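Here is the structure we will look at.
The other protein chains are all here in position, but one chain of the complex has been omitted.
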Amino acid sequence: MLKLEVNNLYKNFGGLQVLRDVTFEVNGPELIGLIGPNGAGKTTLTNILDGAIKPSSGTVYLNDKRVDTLPPYMVARAGLGRTFQVTRAFRRMTVLENLLVPAMALHATGRQNFEAKAREVLDFLTMSHLTNEYGRALSGGQQKLLELGRLLMLDPSLIILDEPFAGVHPRLMEVIYEYIHRVNSDGKAIIIISHDMDTIFTLSKRLLVLNYGDLIADGDPQIVKNDPLVKRAYLGEDEEEG
Amino acid sequence: MEHGAIFGWTMLWIIFWGIVGGIVTPRVYERRNLDVSQARLGGTAIGAATGPIGLIPLWVFSPTLSSRWITAAGLLIVAILAVAFARADPNNLCVTNGGFVASQLTNGIVIGIIYSLMALGLTLIYSILGVVSFAHGEFYMIGGMVVYYMSVSALFENANPLVWLLGAAVVTFLMGVAFERMFLRVMNTGQIERPKEYAILVTFGLAFFLQYATQALVGANPVKTQRFFPFPNLDIPSQESAWLIKTTSGNIRLFDAVSIPNPRFTAAAIAVILLLMLMWFLYKTWTGKALRAVSQDQQAAAVAGINPNTMNTLAFGMGAMLAGLSGATLVQVFAWLPQVGIPASARAFVIIVLGGMGSLPGAFLGGLLVGLVEAAGTGCIPDTTRAAAYIPAYGMVILTLTLLLKPTGFFGREL
Amino acid sequence: MLEIKDLYVGYYRDLNILQGVNLTAKEGMITTVLGANGVGKSTTLKAIYGFLRPNEGDILVDGQSVLGVPTYERIKMGLAYIPQQPGVFRWMSVEENLEVGAWTFRNDKARLKRKLEENYARFPILRDKRKQLTGELSGGQQRMVEIGRTLMTDPKVILVDEPTAGLAKLLSEEVYQMLVNLRDRDGLTILLVDQEIREALKIADYVYVLELGRNKFEGPASEFQDLEKAFWVG
Partner (left out) sequence: MNLNRMGGWVVGTLGVIALLVAPVWLTNSPYLMHLAITSFFYAILASSWSLLAGYAGQFSFGHMAFMAIGAYSAALMGYYVRFTTAATNLCRELSLGGIWIVLLNPQGVTQTNTPNCLEMAKATMPVGAIIMQPPVWAGLLAGILMGALFGFLVGSLVLRLRSTYLALFTIGFSEILRAVISAEIDITQGQSGLKMSPLFPGGISLFGMEFGAAAKVPPYYAMLLLFLISMAIMGWLASSRFGLFIRAIREDEEAAAALGVHVVRYKVLVFVVTATIAAAAGVIQGHYIGIITPNILIILQMSLVIAMAVIGGLESLVSAAIGAIIIEFMLELLRNSFDIGPFSVDMTTWRLVFFGALLMLTLRFRRNGLIHPLITWFSRRNVGQETVANRAAAAAAPDA
């Protein structure tokens, strides 16, 4: 059973407060949407969870193991996988090799043990015909899928997807939808960062809203939607209210 | 050295506390949620300068580390080292003879100005193209070669040395332009994958090519030109006591203490004029403004209608020309070989990293500093042959310290 | 004036941030493009100005396609662009910044002088600070420098990308007032992309709402009373 605890996270860059007292928990295979206007601190939060940057204060526990002090590769091994907003396929490596990297980083055994699993993943992503192509030969959408595939090979308990739907073709979107559902029903928690409200509301069972470093809402999407704070963050200052 | 141990132990003490300060201070500042950007440099400087006396209050009160504090600590380190050196080696010229020290310092500044000129070219290229040219030293070498071969050619033998300089400028400028058009322009078209690595290797290849092409054309014998402009004989205030200025055709002596050889003096004078011309060009002409605009914000410059391709070519050509001109002024100072560009470019790299990549004032200040350090190193180390051989090493020590402590340099915009 | 027809733009051929956007900016009006962030508002402006190459579609200025024209020449077609991040030359003085704006007619001294005066009349504070480094100015003043520089060339259409992002409330009101003045006094056509829905609607003449790289709603600003409709998907 996955458990993520984020306690009183603060982050400032120089004088700029990017995160202020962010606290939340993830229990079990939840499907969570993380939204907020530009500059709200979503990327910073992701980078802190992932270990790429250290919080100014506060702690993060993943499955009762403290991870905010760990470097990214240890956090990944502890069970947190993420994608990046801009696709980051390894361009001069084959699709198969791309998939082997996380598997072999996790286990110190030979590659033959993972090739079968990699082929399964490729089948699922409808990419098996591309097994030996180089990453750079893939189209943007295929690179996006490849990134999702790498996460399956890492087999984390919590996945953070950064803008998984940005710019993708509707047909591809279905594949990603299916991916999310399947991974979720396999018992993994997923946090989706997206600007695509439609998807967020359809997919997620719980919504976190960040605004200029504050976590202003956390709960059922339909309730969050009508929260005055959230409305103000998105629609601007309402003069009638003040 | 009579009491080398004193100096050695002082060095060890400084290094030890510098390391302690450099490691502990950032952690202290980070834990207190303070700005850590200066903590490593500041901690190292204060640790090295004052040892535990300064470090403990620093850790307890953790004040904001301004550059003034760091500069003060730096000067204190220099002072401590100077005192330790004087104690260790009381008979050294650097200790006993004030005139010698003044002379060394002046010569350091004089040579530093020329280093600056060359580094400015490199930093100009970097600020516009985002590329470090590993062939910078070869343009420097070619500038000198052009001057030498013009000075011995039948056609230009009796021409004013300024004509030779012009020739060097034209040749290196055109070579720079041609190279940029042929090999670097493709970087902007998206045809080249991983452009940074491509730029490193292709400019390195250019260095290799130019060096041996020059050697194939002119051979590997050292050449040197005569003094461009011999001094007139001056004795001020009077011939009997010329304590203010006394010149012979090959040397100038100021205040009866500072003596500068003519070639260095003229080279620096030309460099100063060139620097002023460069400033005039960059700040007063339309093209100069456009270059500065591109270096500060590429997108905004393009929006204003400035063609980035033209500016890239121009910047590379001018950078090459500045290197060529600094070589052209120095061919009357040093013996010139096809390989002479290598240490020169290594030095230019040190200077631009020290000054902050892409910063023009940084390059100027860095050049002066490297000139001074080299002068102090060569002048004060007792074993002169060894001191001369170690000249490139001083630059490397500076480079390593910069990369370790403050990778953005003096005025760095970004790493 | 400015027409965008069925535009597909993205960093890859198959990952299109814009998937068939159609927009028209009518002469002498403020046309505002709204939408949650990430739907491709800024991308649209970048594509119009040539920083991104469209995969499909066309961009017309006065009925003439700009697609083959390099970015640095689009200014000559009467286009101007004010990006989201202040694009001022930080280590140049205010006056130099404005002069760079006059790059395309740099040899016409009389015109340069006239345009400088015009800008100083428009933003008197800039006259006082004209020798100061632009990087030392406040955020609002930097915006003024940028707008002033953009106006040096007498553009017909200005593309404005979130002009008040990161500015204090008082300053943003000033900036919006500036845009209104540009429309009313100078008769400029403005294509405004914004996040501040309420404020942007106040000054807009015509509104487009994008969703995920596609047109969702459009209509005169007066018809846009239901803010939530513009934003939440119902």
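Which chain is which? They are A, B and C, in the order written, and residues in each are numbered from 1.
Please note the rule applied: a residue touches a chain if its C-beta (ideal position, glycine included) is under 8 Å from a C-beta of that chain, and two chains touch if they have at least 3 such contacts.
Given the structure is predicted, the values throughout are model-derived calculations rather than measurements.
Novice: What shown chains does the left-out chain touch?
Specialist: For the complete complex, the undisplayed chain touches A, B.
Novice: Where the complex has a chain not shown, which of B:Ile200, B:Leu234, B:Met279 or B:Leu372 is the residue touching it?
Specialist: Checking the options B:Ile200, B:Leu234, B:Met279 or B:Leu372, the one contacting the hidden chain is B:Ile200.
Novice: For the full complex, which residue in B:Trp13, B:Trp69, B:Phe183 or B:Trp243 touches the chain that was left out?
Specialist: Answering carefully, the residue with contact to the hidden chain is B:Phe183.
Novice: Which residue among A:Val60, A:Leu100, A:Leu125 or A:Ala217 touches the omitted chain?
Specialist: Considering the complete complex, A:Leu100 is the one touching the chain left out.
Novice: Consider the whole complex, including the chain that is not shown, and state which of A:Asn8, A:Asn27 or A:Asn132 touches that chain.
Specialist: Touches the omitted chain: A:Asn132.
Novice: Pick out the residues on chain A that sit against the missing chain.
Specialist: Touching the missing chain: residues 50, 52, 71-73, 76-77, 81-82, 84, 88, 90-93, 97, 100-102, 104-106, 108, 111, 126, 128-133, 135, 150, 154.
Novice: At which residues does chain B meet the chain that is not included here?
Specialist: Its contact residues with the unshown chain are 132, 134, 182-183, 186, 192-193, 196-198, 200-202, 204-213, 215-216, 339, 342-343, 346, 349-350, 353, 385-386, 389-393, 395-396, 399-400, 403-404, 407, 415.
Going forward, only the chains that are shown with their structure count from here on.
Novice: Which stretch or stretches of chain C touch chain B in the complex?
Specialist: Within the complex, chain C contacts chain B at residues 49, 51, 70-73, 75-76, 80-81, 83, 87-92, 96, 99-101, 103-104, 106, 146, 149-150, 153.
Novice: Over in the complex, which chain A residues touch chain C? Could you list them?
Specialist: 37-39, 86-87, 139-141, 143-144, 163, 165-169, 194-198, 201, 225, 231, 234-239
Novice: Flag every residue of chain C that touches chain A in the complex, lowest number first.
Specialist: 10-17, 19, 36-39, 165-166, 169, 195-199, 211-213, 227-228, 231-233
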